[in-house]
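To start, the structure itself, in structure tokens.
Note that this complex is displayed minus one protein chain, with the remaining chains in position.
Residue numbering begins at 1 within each chain, and the chains themselves are lettered A and B in the order written.
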Amino acid sequence: MYGKGLRTLSIATVAMLAVGLSLVAFYAPIETDQGFIQKIFYLHVPLAIVALVGFVVGGIFAIAHLRTGNRKWDAYSYVAIHISVIFGVAVLLTGSIWAKASWGHWWVWDEPTLVSFLIVFLMYATYYPFRYAIEDPERQARYASVFAITAGAFVPLNFIAVRAAQSLVHPRVFATANGGLPGSMMLTFLCCLAAIALLWVTLVKFELTAKSASGQVKRLRRALDAPSTSPSSRVAPEVS
Amino acid sequence: MHALLASAPALPLGEGGKYVAGAYIVFVVLLVVYVGIMAAKLQRIERELRELAGFAEQRAGDSAGGAGDAVAGRTAPAGLRGGAPADGSGRGAEQPAVSHE
Partner (left out) sequence: MTPSRAAFAAILGKDLRSELRTLQSLPAMALFSVTTFVIFRFGLDRTSLSGSLAAGVLWATLLFAAVLGINRLFVAEREEGGFDAIRLAPIDRSALFAAKAAALLIYLLALELIAVPIFGLFFLRDLGGLAPLTLVLLLADLGLAATGTLISSMAVNSRARDLLVPLVLLPLVVPLMIAATGATEPLLALGGPGYHRFGTWLMVLGLYDLIFGLVGYAVFDFLLED
């Protein structure tokens, strides 16, 4: 039963988001360096952290799938990656806006974290055509799990490489931001991080519930021997 | 209320407030788009369940009536199939072909 607890989770998410946003608007002080623009930090960074953790979680679900052979883990893996990709779009868009505000360009190659994230995002974007190209559903699930594990291992490695590629002369925004955060900012940041993390979990559960409902409809259809009138997806795994 | 509004920083549009607003708006828009897509999925599920319920009732009606007529049984799904609107064709990643389980 995937829908169980979804309502509580959603309420908690909304509450946390409200708290976080209020803190950003009314409590967090204006930073001296970047001014008001710095407030994007409270949205952009939690989104990025949650997306990356989400990708790794997708890899962990994939390991569970390969070890147990139970296809539900593959569905979890797919949904975790799917929601993280959506969050990834938000990261890139908000990051671009922040870059434009701070440095005047919509994209900068100088910021290692942003570039590294772009590469990770591009790689996970290939997850969908990769799944689509494999027809047999059981094999598709297995190969997708292998991809998710490989990609999960790739994420930390990629960050190391891109960070190393940056000349140490360039100022590192996130180093100063996370290193010397004053208490009020840290509190705001942590609240926003918790809110976005809750949002991720809620959306994953939401998506799984929808999939499960579709799966039940299919089951019912089969039991009644009724013809199906809608196409079945070849990319996404079924949940029943 | 007035005290709260007084202490809240009005958006300093001169200092880049529009970028901050833009970023948060992008976030909200993405969230709403996601909800919209899920709403479409939910609609489809509801429609299918309605069809299936109708089909099951019909089946129950047929067998209760003792007719068990193969022809009668077959016209029902045809009617249902004709009634299926093109809702399902809006999806991007899915096959536009009718498949049987």
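Rule of thumb we're sticking to: a contact is a pair of C-beta atoms (placed from the backbone, for glycine too) under 8 Å apart; a residue touches a chain by one contact, two chains touch by 3 or more.
All of these numbers come straight from a predicted model, not from anything done at the bench.
The missing chain, though absent from the view, touches A when the full complex is examined. Across A:23, A:81 or A:162, the residue that sits in touch with the chain not pictured is A:162. Per the touch definition above, the residue from A:18, A:133 or A:186 contacting the chain not shown is A:133.
Against the chain not shown here, chain A presents residues 66, 119, 122-123, 126, 129-130, 133-135, 139, 142-143, 145-147, 149-151, 153-154, 157-158, 160-162, 164-165.
We adopt the following convention: only the chains that are shown with their structure count from here on.
Chain geometry summary: the mean Cα position of chain A and that of chain B are 23 Å apart. Listing the residues of chain B that touch chain A in their complex gives 4, 7-9, 12, 15-17, 19-20, 22-24, 26-27, 30, 34, 38, 41-42, 44-45, 48-49, 51-52, 55-56, 59, 77, 80-81, 84, 87-89, 91, 93-101. Partner chain B is touched in their complex by these residues of chain A: 21, 25-26, 30, 35-37, 39-40, 43-44, 47, 86, 89-90, 93-94, 97-98, 100-101, 128, 132, 203, 206-207, 210, 213-214, 217-218, 220-222, 224, 226-236.
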